[in-house]
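Shown here is a partial selection of chains from the complex, left in place.
Residue numbering begins at 1 within each chain, and the chains themselves are lettered A and B in the order written.
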Amino acid sequence: MPKEKGKGMTRENDPLQHSFSKNTSMMGLINELWYLKRDIVSDDFDRALYRLAEEVPMTIHEYASGETCWTWRVPEKWTCQEATLETLDGHRLVDAADHPLHVVSYSLPFEGVVSRTELLAHLHVHSKRPEAIPFVFKYYDRNWGLCATQAVRDALTEESYRVVIRTSFEPGTLKVGEVVIPGQSDECFVLVAHLCHPAMVNDDLTGVVVGIDVARELLALSQSQGQTYYTYRLLILPETIGSVAYLSHNEELIPGMSGGLFLEMVGNDSPHALQGSFEPNSQADRCLNSVLKSLDPQGYLGEYRTVINNDERQFNAPGVRVPMLSLSRVEPPGSPTRPYPEYHSSDDNPGIVTSERLEATKQVVLGMLRAWENNQYVVNQFKGEVFCSGYGIWIDYRVNPEGHRLLFRIMEHCDGEHTVADIASILQTSFQSVWEVVALLQSKDLVWFSRTPHPTRPRKRQAGL
Amino acid sequence: MPKEKGKGMTRENDPLQHSFSKNTSMMGLINELWYLKRDIVSDDFDRALYRLAEEVPMTIHEYASGETCWTWRVPEKWTCQEATLETLDGHRLVDAADHPLHVVSYSLPFEGVVSRTELLAHLHVHSKRPEAIPFVFKYYDRNWGLCATQAVRDALTEESYRVVIRTSFEPGTLKVGEVVIPGQSDECFVLVAHLCHPAMVNDDLTGVVVGIDVARELLALSQSQGQTYYTYRLLILPETIGSVAYLSHNEELIPGMSGGLFLEMVGNDSPHALQGSFEPNSQADRCLNSVLKSLDPQGYLGEYRTVINNDERQFNAPGVRVPMLSLSRVEPPGSPTRPYPEYHSSDDNPGIVTSERLEATKQVVLGMLRAWENNQYVVNQFKGEVFCSGYGIWIDYRVNPEGHRLLFRIMEHCDGEHTVADIASILQTSFQSVWEVVALLQSKDLVWFSRTPHPTRPRKRQAGL
């Protein structure tokens, strides 16, 4: 039974309540769903989303075509019945029945004989990967179009060709799947992945299935160990317009979103790249940045907008300003095949991802969320330096000078003014190495953790420059 | 009819009201006024100022000799009737009748026969330009003195010479000309130029005539297009003491002065140098800095006190702290003839300036003031990213990646916390490129402009380091 929410419609997946205990593996979900024509508003998108809702308790929000979402408008549902290119004597050169990418997503319908020149203006190839079919979309700036390999295009020597593109634009609903893992606090961390890239895998299905598996783990943890502090929200949506639709209908949630992470391209063979948010000094940035290297020693950091652009842009944007980072596996800056060789092509298929890499990324995400949960202000119960020998935590500087120095530098920042991530950031060390020390101190009642600053300095801070 | 203002006297130029519609060209004014002996308090200074008052509606403030202005005191009016150097047998070697610079400005009177040695201690030459007569002044640390070329000095082989310097020091009034272009707000931008360098042109008459022409343009604009937002004040005065006299008698205006620009040396053949104020992060600094390159691609920036020192020092000083920049044409740092070869010499004559360069500088100043008027906080009406295709402002990243990136980086800073100049400064781009985008956004009702910050972020800013 759909219920009204703002102008959008929200349907909780009651009919699926019985079945969400399914526990399909990430690769299993990929194999089932990857070849669907998951265009942004489409029947296959819905099919994929409903299938995912069998895996986790999911609320599905619906936003009708034509509905205004902030400055945007929800597009029509698009369906392609047929898309072919033939010689005038009936030899079929291109057929969307062979591969969904042969037609431009949201192509206008078109039927007729066109000159070779006109055809070339509508026949797209992949600039870096001639043997593959490119992924081309024209959601708003519409036209008709087909996609093919370079070889097909190069072989076009006749004067005219016949094109048949039968597509329909009809009212539908854009759908956003939301999985909520309630925490003790309404303050919320948001995971986002998009599902709208038809017949491709690394971009974008890998982010979705990792998100689903992370949600399953959080739910299990919540049941076994009690609620987390933060509420977690996983959103599965069509890129950009999905985020805008959701956010514009849930504005009251925005002030409570203190951090987020976008997930995509996490099955291919590259190290993890963590892209910072618009606010590089946010706790989300400091925390996730300081934990990356321990979770993937090959992992690297990039500033906002320098790795890959996705939904995190809507969350970081003016009037929203949720510090959302982005995690993906992307070749290092300067690589000619960045983000990865098969990007936006028909070669982005299950063959380029492995379950090991998906699992590794899942562990990276879980490690980041563990740090996020633990990232509190460290408030000293002690004054002066701690009597380390007395508490059995002394590190002899003659034996381990680096360890000794780090222990003392961490302790000296436990002053109620710095979070674990702040300390890691100042000392340019890992979240974990700080956490190990402060957790030990806490176990000895030497510090306690606070979600808000709790300064303990007796003297007022002197004015600096 | 003079009216009392503080301790100073202010005379509005009523007798000249009829004639200020004169529209003499900048070079015309230079040719008329340059050779006058415009010492800081002198009849020729007054002549020049009254002549300028025929060009624009000007108020002339008078401050009597001996009057205290903050820590300063207004000097006497100084007149030189005669200044000569002769051999004992009557051969005249130096005569101020030949060129006003032959006598030190504010030289004490002296008459007598002096030994060659004593004469040399009083006969000044130009250290870098031996063939010219130097400009030397002794306004406060007084002595008698003559100036000559190196050749004249080198030819002094006799034992004694006769010196006649007939100068008088008498009560007078220091005069400051003020042109006000009233704006909608009392908040004010100040243009300053000094007029007190006798028989020279680039330093300082060029700054004065550009200031006059800018004022004429602002008055015309005001009449044709309505009042500007800011009030503009052009001050024409003797260097240093003129600024101190004016400011100390108009203290109530100081809090409203939010920016300023000093003008000088703008006719010679060098690129524009823009010297920052004492407060490099002021809106005045950010705005003028970010607009310079578009107005003069050869233009360059310099920090406070590193290009050339003038009246901007009084405005930037403690107890005043108006962020006043300085615009001049000065050879680049490291040049041996910096600021320019003819500086403070008799070679600084109309031959080294051109009307084209004066006009170009005028356009630079007007461009800066245009930016200053436009420099407001940009407040987003939108939330999330703007639906660019929907508003017809999409830049395709496949066609123009730099343009695409800049568009989005500008939009993402439109958050009510940044002015146009702030955004240009952060993105290290020009004021104009930011302005073009935000003006477009405004025309689509996507942003509005505010003179004060108007933050739109829903979440409270997290504590940084």
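Note that a contact is a pair of C-beta atoms (placed from the backbone, for glycine too) under 8 Å apart; a residue touches a chain by one contact, two chains touch by 3 or more.
None of these values were measured; they are calculated from a predicted model.
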Complete complex - number of sequence copies, 2 represented: 3
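To be clear about the criterion, only the chains that are shown with their structure count from here on.
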Geometric centre distance via CA averages, subunit B-subunit A, whole Å: 55
Complex contacts: residues of subunit A adjacent to subunit B: 70-73, 139-141, 240, 243-244, 247-248, 251, 254-258, 278-279, 281-283, 305, 313-314, 316-323, 422, 425-426, 453
Touching residues (chain side subunit B, partner subunit A) in the complex: 380, 382-387, 389-391, 394, 405, 408-409, 411-416, 446, 456-460, 462-465
